[in-house]
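Quick notes on the structure that follows.
Only a single protein chain was left out; the remaining protein chains are all shown in position.
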Amino acid sequence: MLSSLDPRIARLALPDTAPAPTPKAAFDQFETFEVFHQKKDGAAYTYVGPVHAPSADVAFLFAKEQYSRRFACTGMWVVPTSAINLTPYVGDQESVYDGVSAIVPTADAPAEPQEYAIFHLKKRGKAHTNVGLVRAASAADALYQAKLTFGEQRPVVNVWVLPWNEVLTLDPADRDIWLTTPEKKYRDAIAYKVQDRIERFKLETGTK
Amino acid sequence: MTDPKKDLLYRLADDQLILGHRNSEWNGLGPILEEDIAFSSMAQDKLGHALQLYSLLHELGEAEPDTVAFTRNAAQFHCSQLVELPIGDYAFSLMRHFLFDHAELLRFEALAASSYEPLAQVARKLKGELKYHVLHANTWIRQLGTSTEEALEKLQAALDLTLPYALGLFEKTEAEPAIIAEGLFIGEDVLRAQWLENISRVLNQTQLELPDLSAITPVGGGRHGEHTEFLQPLLDEMAEVFRLDPTADW
């Protein structure tokens, strides 16, 4: 048995030499969901990163602890990566909207308009931020509607268009899941103040 | 122990400490990175609850939280035997989390109306935190409880194994009549009935079967200091560093 200094590992009772990993028959990875975080009431939802999950409800459970276990949080949106439409990226001084024009109507029956959440990236390397919602017949149309509504803003390096019906949000009544988060000070650098102890030590040992 | 407040607090706090400790054993070894993080947060929360409850005990004249947590032996602990069992496989740990946290949520909801105001305050504060814990447990039990044969088998085995111990969560002590009479807490019988309803509702949405309760003998003893063979080694391990130098400030 593998001996370990870690009592948890010792209890796993692993063999001395690990057997070769079982070859995997199939791809075994969940799809990803993108997560957006609101730090206080009225603040814009901002992109924080992805989680791997089998479904949106599990993605939310994961996102809550991966992206909001520190500091205040008042809301979180979770959306399948595959549901997001995005534009190409342009340079830091430019606007994506310069290349966006009205959608030429097709012969197909027009789709029922629905809501889309629009996210802008203002600078490469920063995070996408929600600028608002638009109503449109398609994601492409939503981008044009976004240009009409938010096109004055510059620069806009990249735009994400999220069909609102794909976004998992939290019932406002359940926002108390974050109530105690800011009080978990043991997770914060600010809780560790040790300078007094060092000064006292120096005085006692005559090194000061 | 005669003081009903202390009796109640010790049972609450010891459960939280020991289960928080157990669940922390998964940290870094969980089945999915994201789940590893979520499960660790909930274990940390449980330790946070224990600390708050031991602090209330300290205000009532008991020793410092660290002393109470790290220097007693098994016979001095009032936790249920459910929380001291080893972590087993993930099905076992999830099922224990499901059964325990449902009881915990209801317990703290009731305590929010306790006549002992400091405890009621703690309970009110924790409502949202516990809501997430139960949401987490329910989602997992629903997901896995409607999935593969393999998962169903593991979860059913975990449920069969943990249920008698979970019923031990509601074991009463001699302080029970006073606890109810003083309005500290609604009492274990009421809690148990609500709990059964809530876990049944979730289990009914899965392919798992709740065993026939009339055929089960609850495993008690923990509230009276009778424990499994697993608690004392757990406490020895937890206090290994703490006891290296009793005069030290770590």
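Lettered A and B in written order, each chain numbered from 1.
Rule of thumb we're sticking to: a contact is a pair of C-beta atoms (placed from the backbone, for glycine too) under 8 Å apart; a residue touches a chain by one contact, two chains touch by 3 or more.
The rule we apply is simple: contacts and distances are computed from a predicted model.
Missing chain, UniProt protein name, picked from "1,2-phenylacetyl-CoA epoxidase subunit A", "Nitrate-inducible formate dehydrogenase subunit gamma", "Multiple resistance and pH homeostasis protein D" or "ABC transporter ATP-binding protein": "1,2-phenylacetyl-CoA epoxidase subunit A". For the chain missing from the display, the contacting residue among A:56, A:72, A:127 or A:179 is A:127, taking the whole complex into account. Interface residues of subunit B facing the missing partner chain: 21, 24-25, 27-37, 40-41, 43-44, 47-48, 50-51, 65-66, 69-70, 89-90, 143-144, 146-148, 150-151, 154, 237-242, 244-245, 247-250.
Touching residues on subunit A toward the chain that is not drawn are 2, 4-9, 12, 14-15, 17-18, 21-22, 24, 26-32, 34, 47-52, 54-55, 58, 66, 70, 80-82, 84, 86, 88-89, 91-92, 124-128, 157-158, 160, 186-194, 197-198, 200-202, 205, 207.
The working rule: only the chains that are shown with their structure count from here on.
In this assembly, the C-alpha centroid of subunit A lies 32 Å from the C-alpha centroid of subunit B. If you check the complex, the residues on subunit A that touch subunit B are 7-8, 11-12, 51-55, 57-58, 61-62, 64-66, 69, 174-180, 184. Chain contact summary for the complex, subunit B toward subunit A: residues 25, 29, 32-35, 37-38, 40-41, 44, 48, 86, 125-129, 131-132, 135-136, 139-140, 143, 237.
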